[in-house]
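Only one protein chain is missing; all other protein chains are in place.
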Amino acid sequence: MRGKPIIDTAKCKGCELCNDVCPVNIMAMSDTFNKQGVQYAVCIDEEKCTTCGACAIICPDMVIKVIKYEQG
Amino acid sequence: MRGKPIIDTAKCKGCELCNDVCPVNIMAMSDTFNKQGVQYAVCIDEEKCTTCGACAIICPDMVIKVIKYEQG
Amino acid sequence: MHEEIIVAGFGGQGVIMAGKLLCVAAMNENKYVSHIPSYGAEMRGGTANCSVVISDKEISSPTVPKPSIAIVMNAPSLAKFEPRVKPGGLLIYNSSLIDQKPKRTDITTVGIKANDISEAEGSLRAANMAAIGKLQALKPEIASLDSVIKALDVVISARNRKHNDTNIKVLKKANS
Amino acid sequence: MHEEIIVAGFGGQGVIMAGKLLCVAAMNENKYVSHIPSYGAEMRGGTANCSVVISDKEISSPTVPKPSIAIVMNAPSLAKFEPRVKPGGLLIYNSSLIDQKPKRTDITTVGIKANDISEAEGSLRAANMAAIGKLQALKPEIASLDSVIKALDVVISARNRKHNDTNIKVLKKANS
Amino acid sequence: MNEKILMKGNEALGEAAIIAGCRFYFGYPITPQNEVPAYMSRRLPQEGGTFLQAESELAAINMVYGASAAGARVMTSSSSPGISLKQEGLSYIAGAELPCVVVNIMRGGPGLGNIAGSQGDYFQSTRGGGNGDYRQLVLTPATVQEMADLTVLAFDLADEYRIAVLILGDGYLGQISEALVLPKPTGKVFEKPWALTGAKGRKPNKVASLRLVPETSLEELNLVLDEKYKKISAKECRSESYLTEDADYLLVAYGTSSRICREAVNELREEGIKAGLFRLITAWPFPAEALRIASAKAKKILTVEMSLGQMIEDVKLSVKDPERVDFYGRSGGMLPETDEIKRRIKAYGN
Amino acid sequence: MNEKILMKGNEALGEAAIIAGCRFYFGYPITPQNEVPAYMSRRLPQEGGTFLQAESELAAINMVYGASAAGARVMTSSSSPGISLKQEGLSYIAGAELPCVVVNIMRGGPGLGNIAGSQGDYFQSTRGGGNGDYRQLVLTPATVQEMADLTVLAFDLADEYRIAVLILGDGYLGQISEALVLPKPTGKVFEKPWALTGAKGRKPNKVASLRLVPETSLEELNLVLDEKYKKISAKECRSESYLTEDADYLLVAYGTSSRICREAVNELREEGIKAGLFRLITAWPFPAEALRIASAKAKKILTVEMSLGQMIEDVKLSVKDPERVDFYGRSGGMLPETDEIKRRIKAYGN
Amino acid sequence: METKTKDFKYVYDKPEALVDKVTHYCPGCGHGIVHKLLAEVIDELGVREKAIIVAPVGCSVLIYDYMNFDGCEASHGRAPAVATGLKRVNPDSIVVAYQGDGDLLAIGTGEAIHAANRGENITTIFINNAIYGMTGGQMAPTTMEKQITATTPYGRDPMDVGFPIRGCELLNTLERPVFIERCSIYDFKNTLKTKKAIKKGIKNQIEGRGYSFIEVLSTCPTNWGMKPQEAANWVKDTMVPYYPLGNFRDN
Partner (left out) sequence: METKTKDFKYVYDKPEALVDKVTHYCPGCGHGIVHKLLAEVIDELGVREKAIIVAPVGCSVLIYDYMNFDGCEASHGRAPAVATGLKRVNPDSIVVAYQGDGDLLAIGTGEAIHAANRGENITTIFINNAIYGMTGGQMAPTTMEKQITATTPYGRDPMDVGFPIRGCELLNTLERPVFIERCSIYDFKNTLKTKKAIKKGIKNQIEGRGYSFIEVLSTCPTNWGMKPQEAANWVKDTMVPYYPLGNFRDN
């Protein structure tokens, strides 16, 4: 695992833009609702995350941070 | 005499534009003042008038009309 | 009969429309009605609500600082409006989305699984109808179910009228 | 001493400046002064005038509906202001440009060939000085000739101060 | 058809304008009156009329000026900040004596404020926020029915007096839906020989407020206007007196706050307190005479406004013994409360 | 140096602004105040300041807004129609509580009217022609000396109260030249911790009038403003009472018309008629208390305006027995006449 | 124009659309020339009885007093909006918005651009005299670099207040205008071209083709502090190089 998105699900508005932008298709929407009443973004396969940051950059709501594990 | 400018001297503001525009240099300014207190345009040689209308068209104050005598 | 009603919920839950539905139904039974939407911030997001007054007499103030009836479709609305309901009043809450029970004991509180009922009838967007259906059952003097159903044709835009069958089903389901 | 003065003429005749000259001269002799130009139509052409008050006492109204002194530099100004002069007042008119004589007999009327005097001193633009010179001679209590001459340096812009020698000559000529 | 329909205030106003023969609307979006342009953009083309969204409120009011000069019945609508931008145009309209209807669905101020209903623009409307001596007729509806009825009236008044008629509502009135019986056209016809329709067979017409030469001509215009304003003041005051004859306590209000006052009066009466309500229907001309009568017996007069006190000046200027006049207002888009009104009235009792 | 110089009102005002530390001027040409921008364009660069001719009055007032938000002493000037265009901006300035000085050298209206001096914008200035509940301080000079002195005062008042101060002159005051002793800087220093100077070592500052959330916050702002306005009303009323103690007849006026009134008072006194003059120096706050005192013994109060009657409302609202208040006004840029004032006063005698 | 009488005809006569009175313009002012051209065109196209002149606020504020047809005042800069209102109500009328450079390119920038962009079926005559005439010679958006005016006493500094704005080029970015041309009245030949452009602009309107814009480089001898002929030369020598004459669009 190189890294992963850290998702502040409470802030997610459920726009799904991160889902579409992810080059390895690991972003999806939850089945349940958050406090804002929407289905929020989840990462369904962190292993595949390339840490490209696309989801974070496209997210209009600063929901996603992306971390990269230090090599060694 | 082909024609001539007819000058409503009372209306003339003395801008001298007609003097400069006349191709045969027959427009000049009077020595005396009109009611508006300015030296007004006069035609100093009607014989030479080509009836080109330049003085009339350039006059900002509709002072000049130009007539052309009927041939015969 | 004089009821001062708040219908409140998320932006997309159709609470403004639900209020209008009550108005048209009652108006056609010759009652006086008024409806003010919260038009809130000049921007998107957040909650929506409307203030409805239905009365036998001419309506003076159309504002509803203290509702005799509140319909709350989500948790934030419950939090906001429960305290305002007049003692002896009625609170209908959408128990599909609201986990906590209302706390007040000096008013009648009725939960209804509005989303569940709506979904059961095949629509994700008719939860408001469930709430109205319930209200009609509890306060039939506002308007008859028949009037409410007839009002659907006035209140729902032509484009969405195709959903009226479902709407009616949900209304009736919650009403019974 | 309290004089209410109108100076009037064509736009280019320097009547506004003439009024200012009187003001500065009198102010420097510790009189109260006020000067209002006619700023007429928000556009070009036509006549100009200014209302000047010079007084030993503080000036209340700076307007001059009925001048005690009028200086008129052209015919239209004579027509306009002659009737307004206070009985017993003074009217100075530019007889270089005005052919008709003033008609009133209850005021003092004085003609001065302002343009001629100016031209004689080598300038086409100092007719206003001739009028002021005449006024000073007739009403020395307004300000001394010396004060008027000193005021020239304040009132005339740096660019035009080179003409002041001529101005002074015209002033003196008309004054004598 | 006398059928009742449920209609929003803003839309009732729009439909009423069409009923009154208005075929030209120029406006710029602003909450809480957006339903007016939206409605007009849908309906006017159906009626062969013209809806045009202007690039700004300034452009809108000047399009109104042009359309009115051409002889049309024309309307614009906006809300507080947008109305501020129209002040120069309104002053020109007054000077050129052009008829038009201008709707202000007031919101909280000053500045951007918020979009809740307010009555903070009373001064601006009744005293003229633009330059110079002028007045405009100000109608103050209190119900959706009046939003419609007064709109029809507004067009007739505008044409009759060649004046801008303001419909001064608050955000709540724009947004509220109530039962409405659509008004009927009045059928009145107004000749407009001054309109700019082309100088065919007549001298050229000129529409302008500039009065440069002779020096006195602007004063002449001012006096003509003043005469007109006096005539309007004499003839067009409108108000409603509710339970005022025997009122010990008189409430004075207009628009949405007047409805809250009416509620308070009803409740006070139930408690045996003789309260009454004087409600403006025209804010200018201010119905001073009617108020003097309505307030004759009142021990106290409580002015209730959705502002920090503007109409109160007209109340004081109108009544005898202005010391009787008191004030209760809420601002920033807040509404006065029935209970607080009752509390105040009861406090006078002692 | 206490030397007297002959100076035009508009230029005296400009120089006084520079003396008061104003280094930013934004404006747009309009007669009869064109000498102000012309003067500032020449002088400000000499003082290291900025003169900028804006593309319009709207731009100008919003540049003033920005410059004030940045902490500067800033001024704009215009005349009636241009001031109408600034109404939205002034409402925003009130809401954001920004200090600035705004000069209105009034001309004849309504509309384009003409360029002669007038007092037709009294309502607009004192009641706010923009949207919402707000006030602005209004100073009314009557001489060139006051054009200068009140300008210096205006900048201090603006900073002290974070408010727009209007200098309300008429065209005659702009154009008149009189002897002037240049005022001295007051040396007062005002901290502006709210100014937008960059969030270095502090929390970000925000300058705004929008109050959306929570619902009550705009009302809070309104109440804060109201408090401020009350304080100003209590502390900043200014007026001059001339021979009022024993006056049977009181004239009330401001600006150029007050000078004509003073003349009339002098002449009436010479004839043994006890006339007096109450002259406003602030139009808002209106010096009601001082007027009440000055008018105590008056049988008649004659309001004299270069308008068809605006200040008269404040006079009536202030004095006891407002039936005593009468009106004489000229409009369209015309001046009241001493003789007519005297005639009226004498007519009361019978 | 050729009115016949017994033994002579008029080569140049007063157009019917012009009122016979002395204007308030300064001697040699370009406004007078353009007024006359407009009146001639209105006559020649026979639309005097349908024409409405919308006057700006500027020296030409009284143009409606000189035109022998209907006229309408507009507040400063808003002539395009007023013209829009007039035209939309009576599409058959011929509406001419006559504006100065302060009016059209400073305070009225928005209205000018949006009326052009909507393609209102009107004709705009834009008098560019590089200064505010009426108010006594302040900087206009079109004032030339280094030009001294009442509000640029040290000369217009483009690094402070920008370069002069070119109206034709600005409007030429929009889709709807059908005719955009810059001309001048600095000499006889160009004056005739100006008349031709105005005629085209009015013709377009008669034919319902849409928005026409004619910019006329004009003179303000008074505020430029020049004699009229000097002013004309200044147009040619100083303005024309920056404001190129010619047609920008003729659809």
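Observations on the structure shown:
Letters A, B, C, D, E, F and G mark the chains in the order given here, with residues in each chain numbered from 1 onward.
The rule is short, and it goes like this: a contact is a pair of C-beta atoms (placed from the backbone, for glycine too) under 8 Å apart; a residue touches a chain by one contact, two chains touch by 3 or more.
Keep in mind that this is a model prediction, so the values were computed, not measured.
Only one residue in the set F:208, F:296 or F:347 touches the chain that does not appear here, and it is F:208. In the complete assembly, the contact with the undisplayed chain comes from F:55, out of F:55, F:121 or F:314. The missing chain lies against chain G, touching residues 106-110, 113-114, 117-119, 141, 158-163, 165-166, 169-170, 172-176. For chain A, the list of residues touching the undisplayed chain reads 3, 11, 13-17, 19-21, 36, 38, 51, 53-54, 56-62, 64-70.
Within the entire complex, the positions of chain E that touch the omitted partner chain are 28-31, 34, 37-38, 41-42, 45, 51-53, 55-57, 81, 111-112.
Simple rule for what comes next: only the chains that are shown with their structure count from here on.
Although chain E and chain F share one sequence, what matters here is the overlap of their interface residues, and that overlap exceeds half of the numbers used.
When chain centres are set by their Cα atoms, the one at the greatest distance from chain E is B. One finds 54 Å separating the Cα centroids of chain C and chain F.
In whole angstrom, the spacing between the mean C-alpha positions of chain D and chain F is 34.
Under the contact definition stated at the top, not a single residue of chain A touches 2 or more other chains. Residue positions of chain C touching 2 or more other chains, listed in rising order: 41-42.
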